[in-house]
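All protein chains of the complex are present and in place, except for one that has been dropped.
Showing chain A:
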């Protein structure tokens, strides 16, 4: 079991560091966190992991006998969300997540991982050469831009169809007008409530 865990950690560490090396500044920023230790305590399934950043990347360990700088306790789902989410600070502030110690270290680490800009074209060029890598990169970027535009167009058309054509959903402007009316009504009710309270105080005989 010990060796299986070690093998899993070694594999994960190698993969993560390979990805980190694709970013021009991530390793330099991680180097500033060298010597710090983050303990990640996953609940359900129970698993404790230590992350030691330095200028070579992230080192993962199942045991760490010295003092840790920051502790993060969260269920596996939240940790996965933290790894994938663009806005990591929002996940860190959710009620299921508990942080202890030097949270600045954790926020800095989250920021480094969040702002990764991976140069895949460089990695591909090492294997295929610069010209094919550039052609492939340009084709992929074009494809991704087309896919992005198409998805956005689909989203807008779908919203338009559901709100205007099928009337299954309320349109955004209609909803906003109704919300504004509700807000106005709430303010009027508050005012009325205050007025009634004031009148009640006036007619109440003095004690």
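Please note the rule applied: contacts are C-beta pairs under 8 Å (C-beta built on N, C-alpha and C of every residue); 3 or more make two chains touch, one makes a residue touch a chain; residues count from 1.
Please note the rule applied: contacts and distances are computed from a predicted model.
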Legend entry - Protein name as given in UniProt for the chain not displayed, "ABC transporter ATP-binding protein", "Choline kinase", "Molybdenum transport system permease" or "Ubiquinone/menaquinone biosynthesis C-methyltransferase UbiE": "Ubiquinone/menaquinone biosynthesis C-methyltransferase UbiE"
Inset, instruction - Would you indicate which residue among A:7, A:25 or A:104 is in contact with the undisplayed chain? - result: A:7
Legend entry - Sole residue of A:41, A:54, A:108 or A:123 that reaches the chain not shown, by the stated touch rule: A:54
Legend entry - Residues belonging to chain A that touch the chain removed from view: 2-3, 6-7, 9-10, 34-35, 52, 54, 56, 59, 61-67
